[in-house]
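What you see is the complex with one protein chain gone and the rest in place.
And then chain A:
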């Protein structure tokens, strides 16, 4: 059973609440990625699941058992650390068999478990080496192998790829994904890297300052963020935010005005409170802005910086009176992401445009005021079909 249930966990450190009423539940095998900015409490959450940190309130269930007060060794979990945490004086095989040896399993059984795990990770050749003879990627494989050897119900990964270089990180990301499909276990994976979150997760738990902002599939969070934080956190380059004021409200529409643009009419989320004159934040993803005049709303812009990424081009444009808040470069430029074929260079005067249906609106508290969209029609989906 790979059942994991966390309910209402709270934890205080020296008077500071690092986890506030955190809870989520997974009843079947899942790859849960806990993501958030540094200091959001994601690592603390993982340590409470592991049992390395006690909780002040709440319950943790693993495979139907309440393990809230159990020792880590009795929880049926295995943890993989960012820094690998291999025992330097033991060989790879001894490292991997350590847990079983401490539990008093017979030697033969330990050897079989170690060899099985080693063959999955293709580290059989290193079994007699010591950690210091291995490279970073090999060490992390050994650390994962050590977790597999114990065949736990829940794997806990604490930023396991942060210490690896970019190429190796991509490779290990794929490997961990394959491992997940192969093993009958739930994985809880903590990272600050949204690419890892988007690519690996079956479900993302997005955290910020000790609370869970949103839980859902990657595409769900990307398409229908519940608030401005989630909208801004997922997606790279991140969503553009522009301050706007509400000029008209009716039952199913909100009209906002931006200087130099036609009124923008966007759908209103059912029951959301808004009134005329409110200052709201308008959000639009860089890939929803296009160059040219074909969209419903257009405005002139000047290209300030172009990042040619090969597959796509990211440009930072100055739109005069319309300034982005919290923009990537701090200068109020809008970020747009377009096809690589669109020739653009610095100081070009262009026209950019977007459609009202791609707009998100957030109220003063940051809550989303636009209704949920169909994830099937999401931009990411279109890209994968193309």
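Quick note on the criterion: contacts are C-beta pairs under 8 Å (C-beta built on N, C-alpha and C of every residue); 3 or more make two chains touch, one makes a residue touch a chain; residues count from 1.
Heads up, the rule we're going with is that contacts and distances are computed from a predicted model.
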For this session: From the list "sn-glycerol-3-phosphate transport system permease protein UgpE", "ATP synthase subunit a", "LLM class flavin-dependent oxidoreductase" or "Uroporphyrinogen-III C-methyltransferase /precorrin-2 dehydrogenase", give the UniProt name belonging to the chain omitted from this structure.
Result: "sn-glycerol-3-phosphate transport system permease protein UgpE"
Exercise. Touching the left-out chain: which of A:132, A:181 or A:270?
Worked result: A:132
For this session: Touching the absent chain in the whole complex: find that residue among A:29, A:42, A:150 or A:192.
Result: A:150
Seminar exercise, completed: Note that chain A touches the chain not displayed via residues 47, 50-52, 71-74, 77-79, 81-89, 98-99, 102-103, 130-134, 136, 139, 146, 150, 156, 163
